[in-house]
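Left out: one protein chain. Kept in place: all the others.
After this line comes subunit A, so read on.
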Amino acid sequence: MRSWRTAVLPPLLAIAFAAVLSSVALLISGADPLEAFGTMGAQLFKGTTAVDTVNLATVYYLAGLAVAIGFQMNLFNIGVEGQYRFAAVVAAIVGGALALPPVLHTLAILVVAVFSGAFYALLPAILKVTRGVSEVITTIMLNSIVFGIVAFLINPDQFGVLQGNNVSTKEIEPSGWIPGIPLGDAGTLFGAVLLAAAVGAAYWFMLNRTRFGFELRASGESPTAAAAGGVSAKKMTMTAMLLSGAVAGLIAMPELLGRDHVYAMTATQGYGFTGIAVALLGRNHPAGIALGALLWAFLDKSAVSLEQIQVPREIATIIQGTIVLSVVVAYEIVKRADLAAEQRRVGRASRNGRPATVAEGGAV
């Protein structure tokens, strides 16, 4: 049974704690915390910030989902970072080379992205299952190697195109784009917002309404019980890792098909690591991850405004790091408090309010 307290209180506590801690940091550097937070909040209503936030949150949401799939069975796919960048560069190259009618083109690019993301997760999965190599180490190494692979593939000697000073992949034809949703002066919303929502719904359905989802959660919560129930741990590890990689393949798609249409060396990195934080914040729940993604995107986008009042924007990174740590600590504290309350309640109910005797485990 999960009360509303265990679900909602910890994130709120964590955000409050992060606000306090960053206020201290702000005071030390001689800035007014209220002014800083006020500026960040006001920024949301200026120009295209609100839409930009939602657009960025779309990306973070997909990243969070990719990580959450692994978390469901205690698999730590820190390699989402590498998987999405590999998928992005491969999808951009294939998309640039293809000439297909509109919807088919987009679908083809998405399929390529999904498969390349899963492919990049294949090696850690195989090594984990057959050799017992920690997926954390292999995926970290592959995260670094992906820099080399992207540089190699984008190199004009291979598939790259030189445009001015920037090397990037060949531009994808408009038939492959995902059209945006124009909102007037507020900017253009990525069409991929719908894609992300669909993936979120599919994630929820898979976990709660399918046998596979049940087995996945079971092997995460109790590997021994799952094994006794006939679930092959190796098969689940393999599938969870590949699924996680497949979703990771989609992370770059909103920006690639909705805004950039090319993948360049200068493309933003780090979405995979953000995904870890967002998945933690959302407790692997599809709705929670969405809220976490929005919060994270808001902090990122509104931090820019801090420079107007001479506050280093890195304060946003500190807030983010504090939130991650305090959210897990807060969950633990609330869980312990709940447990203690539960024990007291059960104790009172079973003895009609009398204190426990020594034989029942009470105090002497």
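Assume a contact is a pair of C-beta atoms (placed from the backbone, for glycine too) under 8 Å apart; a residue touches a chain by one contact, two chains touch by 3 or more; residues count from 1.
Criterion: contacts and distances are computed from a predicted model.
The hidden chain: which UniProt name fits, "ABC-2 type transport system ATP-binding protein", "Electron transfer flavoprotein subunit alpha", "3-methylmercaptopropionyl-CoA dehydrogenase" or "ABC transporter permease"?
"ABC transporter permease"
Among A:S144, A:N208 or A:S350, which residue is in contact with the omitted chain in the full complex?
The single option touching the absent chain is A:S144.
Please pick, from A:A36, A:L294 or A:I315, the residue that touches the omitted chain in the full complex.
The missing chain is touched by A:I315.
Using the document's contact rule, name the residues of subunit A that touch the chain not shown here.
Looking at subunit A, the ones touching the missing chain are residues 25, 29, 75-76, 78, 123, 127-128, 131-138, 140-145, 147-149, 151-152, 155, 273, 276-277, 280, 312, 314-315, 317-318, 320-322, 324-325, 328-329, 332-333.
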